[in-house]
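I'd like to ask some things about the structure below.
One protein chain omitted, others in place.
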């Protein structure tokens, strides 16, 4: 971990301004991913802006009947919120499927969205990695790729996004609210928040430098069956091999987002449209452009089989 | 679908005839300019097991290292230093966290409880006594983290916080084996004392119910 200076911010705009004053700085709240990466010198910010005092830890109703989740709401608290459990079960389930009790007590809503990949080559600074060191190459391609992306990847990067929460939020069409260093705010649809790797895998999201997430809003409750099914080797405390977040209506229509298969939560409009036709048709639409490796090709039939059981649980055609 | 070979060609070429000199790609070097400047330090006051400790710490000091190296409370263990084992579990304001993944400076003013704050060899906390009785440990290295977690798990279930295995999200979770196993899964025990640990926790939870 390289030395850094540290300050506590007292308002979101002040935090963004502080970050802008110190190029390369990072916001810290839960710290569960950032500090790990800093210890390994994968992240080397010269300055940390502690945002835990910003009082962004409330969950409020929005005017249109949705929920506004403060950026600093801890994963445990979000999962346990009565309104989330009742109206957005897929989100609660996704959160509870992630990490451990200790980590969920630390990790925040914004930090969860900003998790970096768990690709083992990204984590090993001796290895070429375009995400960590642009232009150095991708060691995962042709390497150990069992956990890595099957779709939306590029010749530069086959990393996956590790979050469970973001997968559910993508299914819910959440919106990410931010503030920039000049005090201006904007709202980014979650679909546009995370990026595909392309030739710039080192850029995970469309946030500008020093832009701070202040909240995530959920639209008014969708109804339907909320299911989050995570598939992994060990029974808990493991990243997803694949996961399925689904909200399915009685008519079999709905939306589905897949985790563990791409650089971002993977949702395809054409696949949502196929849901009433069942798992096979949906999976075909999800993976029309898939480029699996020998070691991770299993993810495609696995998603199809998992979609089948999810649709069956929802009482829809599987 | 593109073939894997095709992707491989565009990716890194390694091994084979790669006998050329290779420099490590450690990013640390590139930006290091003024490395002889002493690292920033900050005054920090930590409330640990009811005792206040005022320290002047390198900003990089984790809560775990502050406890182990500065306050010399070594009951909290370093197993991985990256949130992947749970040996460093402590309670902060009553909630369990991995002390390796937070900076000491960020815990200013919080109420920190470590395994030493639960009980002593002569006056064991009920959870500690149950671990001894049920042999819920072997090498002992993960044990303080398991015990801190176990105390918090019972409180979390009682507080109605759901888990991955809670059958009905809108109902109160039960003190069932499956709940305990799921919630304790952030504490790895390589010696494999899990079966006994669950029995210890179940006994303590039952006694308090």
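Assorted remarks:
Order of writing sets the labels: A and B. Residues in every chain begin at 1.
The working rule: a residue touches a chain if its C-beta (ideal position, glycine included) is under 8 Å from a C-beta of that chain, and two chains touch if they have at least 3 such contacts.
In the analysis below, contacts and distances are computed from a predicted model.
Missing chain, UniProt protein name: "Xanthine dehydrogenase YagR molybdenum-binding subunit", from among "Thiamine biosynthesis protein ThiS", "ABC transporter permease", "Xanthine dehydrogenase YagR molybdenum-binding subunit" or "Glutamyl-tRNA(Gln) amidotransferase subunit A".
Contact with the undisplayed chain is limited, among A:102, A:178, A:217 or A:306, to A:306.
Within the complete assembly, A:239 is the residue of A:27, A:193, A:239 or A:287 that touches the hidden chain. Considering B:46, B:63 or B:87, the position touching the chain not shown turns out to be B:87 (whole complex). Against the chain not shown here, chain A presents residues 1-3, 39-41, 118, 120-121, 123-124, 126-127, 139, 142-144, 146, 229, 231-239, 241, 298, 301-302, 305-306, 308-309. Take chain B: the residues that touch the chain left off the picture are 14-24, 26, 28-29, 32, 35-39, 58, 60-61, 65, 68-69, 72-82, 84-85, 87, 114-116, 118-122, 124, 128-129, 131-133, 135, 137-144, 147, 165, 177, 180-182, 184-198.
As a working rule, only the chains that are shown with their structure count from here on.
Chain A and chain B have centres, each the mean of its CA atoms, that are 22 Å apart. Chain B contributes residues 1-2, 4, 7-8, 10-14, 24-28, 31-32, 37, 39-40, 42, 58-60, 62, 81-83, 86, 89, 95-98, 100-103, 105-106, 149, 152-153, 156, 160-164, 166, 169-170, 181-183, 185-188 to its touches with chain A in the complex.
Within the complex, the chain A residues that touch chain B are 1-6, 28, 30-32, 35-36, 38-39, 41-42, 44, 48, 50, 52, 76, 79-80, 82, 85-86, 89, 92-93, 96-97, 99-103, 105-106, 125-128, 132-133, 136-142, 155-156, 158, 235-237, 290-294.
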